[in-house]
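Just one protein chain is left out here, and the rest sit where they should.
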Amino acid sequence: MLKPSDLILLYHGEKAKYLLTLPQTGKFSTHKGDIDLTRILGKEYGDAIKSHTGDVFYILKPTLADMAMKVRRTTTIVYPKDAGMMLLRTAVFPGAKVIEVGSGSGALTLILANFVRPEGRVYSYEVRKEFLENAKANVRRFGLEQWVEFVEADVEKQGFLHKEADAIFIDLPEPWGVINWAHQTLKGGHSLVSLSPNVEQIKKTKSVLELEGFTRIRVVELLERELLVRLTGTRPKERMISHTAYLIFAQKINKVNESK
Amino acid sequence: MLKPSDLILLYHGEKAKYLLTLPQTGKFSTHKGDIDLTRILGKEYGDAIKSHTGDVFYILKPTLADMAMKVRRTTTIVYPKDAGMMLLRTAVFPGAKVIEVGSGSGALTLILANFVRPEGRVYSYEVRKEFLENAKANVRRFGLEQWVEFVEADVEKQGFLHKEADAIFIDLPEPWGVINWAHQTLKGGHSLVSLSPNVEQIKKTKSVLELEGFTRIRVVELLERELLVRLTGTRPKERMISHTAYLIFAQKINKVNESK
Amino acid sequence: MLKPSDLILLYHGEKAKYLLTLPQTGKFSTHKGDIDLTRILGKEYGDAIKSHTGDVFYILKPTLADMAMKVRRTTTIVYPKDAGMMLLRTAVFPGAKVIEVGSGSGALTLILANFVRPEGRVYSYEVRKEFLENAKANVRRFGLEQWVEFVEADVEKQGFLHKEADAIFIDLPEPWGVINWAHQTLKGGHSLVSLSPNVEQIKKTKSVLELEGFTRIRVVELLERELLVRLTGTRPKERMISHTAYLIFAQKINKVNESK
Partner (left out) sequence: MLKPSDLILLYHGEKAKYLLTLPQTGKFSTHKGDIDLTRILGKEYGDAIKSHTGDVFYILKPTLADMAMKVRRTTTIVYPKDAGMMLLRTAVFPGAKVIEVGSGSGALTLILANFVRPEGRVYSYEVRKEFLENAKANVRRFGLEQWVEFVEADVEKQGFLHKEADAIFIDLPEPWGVINWAHQTLKGGHSLVSLSPNVEQIKKTKSVLELEGFTRIRVVELLERELLVRLTGTRPKERMISHTAYLIFAQKINKVNESK
């Protein structure tokens, strides 16, 4: 039974969907009429409710992708298609200690938090205070704050406070500035990933990764294309997001080893 | 310190990489010479080792993507790019109870198992005994068997044994045959996803999803493109896998609700 | 030297470009100020001119792609990326007799006309009078009308007036209705191409092509992705047109032949 502070997706279609935290009482205005939220308390996910105009909304369970796409943005966010690949090509698991730098808007933070809980932690570093506060608010909104430790720090200058990270996620305009620190902090043989929109950033990141002792450096991009299945016919959607970021993956080589 | 039964990726390059479980003793033959595995015991992930030909291999931590791509295949596998998206658009989390049908080769099974542990479970249904046994062996090989319960059953005829699933993953040639059962078994408002290579399968699945009480039905495909960053120049790789499967997502509407 | 009735592209950037036919005299209003067109007479392609606000416009030679994209549209147009492929996988050449059905907005018509002149002809069939008139006006605007013969006819019912076509281009909602006629009219062993946005249309077209005596039936789609090269970095443009149409190509088998 839904109760105050539960998170719901009010859904009337992709163009009329609303992610909200249930209050004790109140009214919610949509493009398809107002909804009395008090009437949702006691219902279940999957139930329907009508707005005052008679339009039907479904009360759906929000997915992680919904949350990530709906964070209040101070920066470009990490898209679900990219975050999904990042989970599978690094060591993320319940109990993992992972590092993120910077926090950005917290979209990736909450995805990571979801998958490392309950024993693991996300250590999320951010140098810009207002971004940090926004990311914190976003993670708190979705109830994942207890698995995230935010650190206000300039990693390029100071490095990381934490050690033996299972994975490191870099989302910085100049990722190369933190790679030596990442090498110190990441577990041997484990993976980091950095995302950047531009080819030049990827090239410079790759060079520094090679210098600092990483191997298996691979760059990919993912394209997500929607297929419209309608009575009038089936075809790819006419427009798509063509580019979000390149992802560069690398695995750490220990500095002292047999190859010397 | 690496010890017998640890899982490693011996890496000399993308064309000479080997995923193996460390034995007590033994020799491993590669395209770049033989490696005495006994010498790896006591090393760490990230260390290097030379084969008898003097070629250097790194001992890397295998990622989930490595494991999924290296299962012994009796079927087409679910690719990491697709599995990543499936995680984010359904309710997978540590503690979740999720259902998979069919088990296939176990590639998706082990990915799900990784993310629901330690309290959650993957209930993996498969009607073909030899596929079930192979999937089991693959999951066991990667040490994730304690979070998976395999069920040999014809779901289309018998339905699911389990109730209140947080998410359902369908990978069947005829997914429409299990959708009524999926509706009974899935939590209200929660998501299922089905993957199929062909447009016709997606169309029929969509029709049946609508009939059986699902909303927010969306179809996507993901394209993964590698970017080659080399001294001679940066460009997308010349060839790519263009198509693995379409993913169809849907969320359950409860049968008795206000909209009646 | 530019003179009245010459076609020019006034170019201040992709968002401020104007395709126009030079008049004897007059003023042209742009988002970047007004331009006295009389001052363009006597200039050359490649020269610059300032608007009354001091913004510089270049007087460029419009390409066929510019013309095709700038026709007055009553229908979805054939995009340059698709038209280019159609030229190379059929027999279009100076002197060719090619058939188009329907005329649509005339975008493909003018592309074909450009390449069959001066001895060849485009026979462009269209059943909807207002579309025909619009296509005619578009082709006339770009000075290519003498190589096009427009025919107002319902090809599905009446077939084609012309015989021995070197190539046939079909752009109809129900292409299958004209394929038997196309077989009669196309030269043996030569190619036709049909474009359709939906998978269902392509499937039905393919079935009818096989029935009516065509071989080498192939379906492709083309994706055009812009690469932004800027001082701030190089990356694919964030959004793109993902889908215009599927192209289905086929070559005619003669009805009486050795294989019987």
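Should a chain be cited, it is by its letter among A, B and C, assigned in written order, with residues numbered from 1 in that chain.
Rule of thumb we're sticking to: contacts are C-beta pairs under 8 Å (C-beta built on N, C-alpha and C of every residue); 3 or more make two chains touch, one makes a residue touch a chain.
The shown structure was predicted, so the numbers you read here are calculated from the model rather than taken from an experiment.
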| item | value |
| --- | --- |
| Omitted chain's touching partners, listed by label | B, C |
| Options C:K81, C:R128 or C:H162, residue touching the unrepresented chain | C:K81 |
| In subunit B, positions touching the absent partner | 197-201, 221, 225, 232-244, 246 |
| For subunit C, residues in touch with the removed chain | 9, 11, 14, 44-50, 56, 58-61, 63-65, 68, 80-81, 83-91, 93-95, 111, 114-115, 117-118, 187-191, 199, 202-203, 206, 215-229, 234, 246, 251-254, 257-259 |
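One rule holds for everything that comes next: only the chains that are shown with their structure count from here on.
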| item | value |
| --- | --- |
| Pairwise touch network: line, ring, star, complete, or other | line |
| Between subunit A and subunit B, centroid-to-centroid distance (C-alpha), Å | 20 |
| Chain centre separation (subunit B, subunit C; CA means) in Å | 46 |
| Sites on subunit C at which at least two other chains make contact | 199 |
